[in-house]
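Pasting a structure below so you can have a look.
A single protein chain has been omitted from the complex, and every remaining protein chain is retained in its original position.
So, chain A:
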Amino acid sequence: MIRNLATDRGRGPAALTKHRLFWPAAALIALLLGNLIVSPRFFAVEIRDGHLYGNLIDILRNGSPLILIAVGMTLVIATRGIDLSVGAVVAVSGAVACVELGSTSILLAIGAALGLCLVLGAWNGWLVAGLKIQPIVATLILMVAGRGLAQLITGGQIVTVQNGPFLAIAGGYLLTLPLSFLIAMAVYALTSLVVRRSALGLLLESVGGNPEASRLSGLRSGRLIWLCYVFSALCAGVAGLIISSNVTGADGNNAGLWIELDAILAVVIGGTQLTGGRFSLGGTVIGALLIQTLTTTVYALGIPSQETLLFKAVVVTVVCLVQSPAFRAKLVKRRRRPESPAVAAQPEKVEVAS
């Protein structure tokens, strides 16, 4: 550790800003602080009906489906892939669960939903790893077909549920925290543990970083890639349960609509590159929270609905620009020209902070 510190310092400008989670975390904090300035009570958390209540808690609760999906997406993207079908899988999962709840117990309904999601994930993985179809095309198939499947299951209707335990998935609280957030965190923690404690993380990063070199090192990349798509679909399935529980029903058309794009964005904001290789699950969670905070901000600020999308786009653009090393380099260069001493002082300041 001591040597690491020394080399980092030797390397120059800033060890702290070099940390891979620095920029996503900074963006998230900046957005939260922005909210605080506009509405001073934004951070207020109180206890109501025996559980925590407030804007921050809402972010955690509403952000949990996105966290789940983005965690699965991270592993897929690490292998140089992408999974566009997660939104459709959300719809299928919700549809199966809600329809089955009409006839069987909650455990069987959830089991059936997640079981079907595993099958769908296996299908995606087979197309990508077995048939070598480009991931974007392979998962596009299920992105379209999955919505059709969901409507087939619900008979084209919106199926509503009144089952108490099922509604608790999204609406319930445990230890004063939203149950859905705890589920998302449990999946995140478990995934991190498995990926980093087993050799899965290393092998995935290797396959994504250099597929040919990995093959020549004796890796069976096909199985690993397949596994990632299965896991991604499973995560989407759990997210689908939360989403349908939240709206007390299954809507094949709108459940999880466009959530694949938010998930990809969360992964990228979190510092995992679409070109595969090194990935960061922690970064992904921060990215997902950032996107959810943005959505909450829109409501909290009372931004007119017709301006919502544009506002989101502007914020996302800024976040992406701030994360881009090329853009930061340009910014620094432009500032350095007029007053170089001020900039020269900057590295030292950060060094002290590290």
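The working rule: contacts are C-beta pairs under 8 Å (C-beta built on N, C-alpha and C of every residue); 3 or more make two chains touch, one makes a residue touch a chain; residues count from 1.
The rule we apply is simple: contacts and distances are computed from a predicted model.
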Select, from "SigE family RNA polymerase sigma factor", "Thiosulfate reductase cytochrome b subunit", "Simple sugar transport system ATP-binding protein" or "Formyltransferase/hydrolase complex Fhc subunit B", the UniProt-recorded name of the complex's unshown chain.
"Simple sugar transport system ATP-binding protein"
Listed residues A:S105, A:T160, A:S217 or A:S324, member touching the removed chain
A:S217
Any idea which of A:L200, A:L257, A:L301 or A:V322 touches the chain not displayed?
A:L200
Could you pull out which residues of chain A are in touch with the chain that's been left out?
3-4, 7, 197-200, 202-203, 205-206, 209-210, 212-220, 224, 277-278
